[in-house]
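With one protein chain withheld, the remaining protein chains of the complex are depicted in position.
For reference, chains read A and B in written order, and residue numbers begin at 1 within each chain.
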Amino acid sequence: MIYEGKKKIWSEYQKEIPDDHYFYVRSCIRQTFFPASEWAFLDICRNKLNKDMFETEHHTTCGGIAYHSDVIPQETSMTIIARQFALMHKYGYQNYVCSCITSFGLYCETLESWREFPELQEKIADNLMKTCGLELAKPKFLVHTCDLIYKYRNLIAAQAKFKLVNKNTGKPLRVVEHIGCHYSKMFPSKGVGGAEYPYVLTGMIEAWGGEIIDYPERRHCCGFGFRQYFIQSNRGYSLSNTYKKFESMEPYKPDMIITNCPGCSYFMDRWQYVIAETKGKTYGEDKHGVPVFTYEEVAGLVMGYDPWDLGLQIHQIGPEQVLDKIGIPYDPAKKYLGKNGKDMGKPDFVECIK
Amino acid sequence: MNNNVLIIGGGPAGLEAASRLQWFGYNTILIEKTDRLGGHLAEWDHLFPTGKPAKEVLNDLLQNITRVKCFLGTNVNSINILDKSYNVILSNGITVLADAVLIASGFDLFKAEKKEEYGYGIYDSVITNADLEKYYKTKNDSRIHNPKKIGFVHCVGSRDEKVGNLACSKVCCATAVKQACEIKQEFPEAEVYCFYMDLRMFGRYYEDLYLKAQKQYDIRFIRGRVSEVSENQDKTLQIKAEDTLSSRPIKITLDLLILMAGIRPAEAGERIGNMLQLSKEDDGFFTTKDTVFSMQKSNIQGLFFAGACTGPKTIPDTLHEARSAALEINEYLVKNFTCNK
Partner (left out) sequence: MIDFGYTFNPSSRINLDNFDRVKFNKLVEIEPDVKTCMACGSCCASCSAGKYTPTSLRSAILALQNGLPEKALDFLKGCMLCGKCTMICPRGINTRHLIISITKIYSAK
């Protein structure tokens, strides 16, 4: 592997990311899958890095799931998005940051469609005025939260209490990075690093001390994609995609996986259980799986947040082995307690995977 | 009075035109931007389809230019049209007042790093056709050590809208088959695969070369593009391609992958073209006076083309064009300059 070759490609796909003053919109499914990730992002940006992240209670979902499942037509989702942009303008912001990869893909697609077909933009402006009484606006910069964490990675590393290094062996942790399809494959120029060798997560891991693994199926889709798995009998297709990725990364013995898409994190985490139950195969040491994290969770961990405040107890594959390797202190007893120590009950435990 | 003819480019086209113009008796000046004559021909080992050594052809070309003034390591700083002649200021300080100019600036190979998915410059075992030809000459390349499975990818940088070149580069298919046979001779135990879209074996003896590749060297031709190249832990390459004839995706592990980089107009030639505001076609090569009868003439009086600057060409084609350009220049000079009448 000639690293300089990759660096040359990365230098060709630079993306302009403003430093501050963002209008933040939440993601519908990330709230459910990874409840503390968005909280962690806002806490890090506002309180630790003193950035201006504004959010309003009037914003909604982008409609991505419905659009990608053919429940609403494109025009509707474009009008929803136009409303989001109009709110951003109303509160005086020009920089738009969204939390979900599919949203990001949909926003890019909408802006590109409006640029290429001005009559479509007119129509949506008209719709927006009739339904909400708002004027159409377009953000000057559209980024994803992983772009921001990438931009702040050195600031985070400066404040970091832990590094992604195995404290017993002194070697960097072996990290597999997985990029959501809608981030770079749809619009390579809008992703940091382009489509073939994206740099956004690699840059973060390198800044925080880890080591990135390049394995053959690195660019393969995890199989999420909405339509494929909504119907139960079709889920085998999604499962097989993730299985192929795990089979390919197995010889490299990764310590953890980091992704920037909520669907990918979810699938790569949960499908390990299905693979363990049906095939009896696990990919970590001693019947453990490989823990999957979002980039905010990793940022939170290196900055010293309590793992249970970051929502890591919701993960199927327990993060304890990685926490032990890094040396992050945690209280196993508090894992399933809620706020103020309230007992929320425990999930059912399975035999096949830890 | 003897007319000055300036030839820009010291490759096969420039050299052959120079020797003919010398025979006609003109005062011929040839400039070459690198420090040796021969152009790309000096980098090749054996030529298709019969395996003639490139060195022999180059030696023949260098025979009859003893009275041609060759300036190596020289570029054109400026070129202006004055009445009927061209005022050319060279980078070595010399000014030439040329009555006719022949552009023989040739081609550059497509930069294979631009096809990022093939990993040239990123993975150790991915090389280009030019790298392989150099290996045949020098037998020295750290990336090639006893490969057991070898693949050739056709159409890298050609027939591809994503890299901005829709045209076919003509010579790479024949080159690929030739190089596949040669690598099989070099490593007889290896398995060789060629991934092609269409196999352009148009010339005389090319089909025989194809048959020889299949029958004598067991080379497997797979019709379908390569989509992605990745590296395994042991540094072997995992190739994903499509086998269009069976409509299924195909995967194979290879030790060495050779990319057939396509033919693009030379950057040096484009510089000269911009100075003279020469028009180019959509494929990036210069516009000739017409496409059938006068392909050595440009739309400007006294300016002629020969060789790959007007499109991908084989070496025999280049030599024919050079001779034809010399004829055209001679006719032009006799008709337009009174001292010749």
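Worth pointing out:
Throughout what follows, a contact is a pair of C-beta atoms (placed from the backbone, for glycine too) under 8 Å apart; a residue touches a chain by one contact, two chains touch by 3 or more.
All values reported here derive from a predicted model rather than from experimental measurement.
Only one of B:43, B:60 or B:218 touches the chain withheld from this view, namely B:218. Taking the complete complex into account, B:250 is the one of B:250, B:275, B:300 or B:327 that touches the chain left out. Residues of chain A that touch the chain left out of the display are 232-237, 239-240, 243-244, 274, 277-278.
Hidden from this view is one chain, which touches chain B at 191, 193, 210-211, 214-215, 218, 220-221, 223, 243, 245-246, 248-253.
We take it that only the chains that are shown with their structure count from here on.
The mean-CA centres of chain A and chain B are about 47 angstrom from one another, to the nearest whole unit. Remark: chain B residues 113, 116-117, 119-124, 228, 230-233, 238 touch chain A in the complex. The touching residues of chain A, counted against chain B in their complex, run 1-2, 4-6, 8-9, 194-197, 214-219, 251-252.
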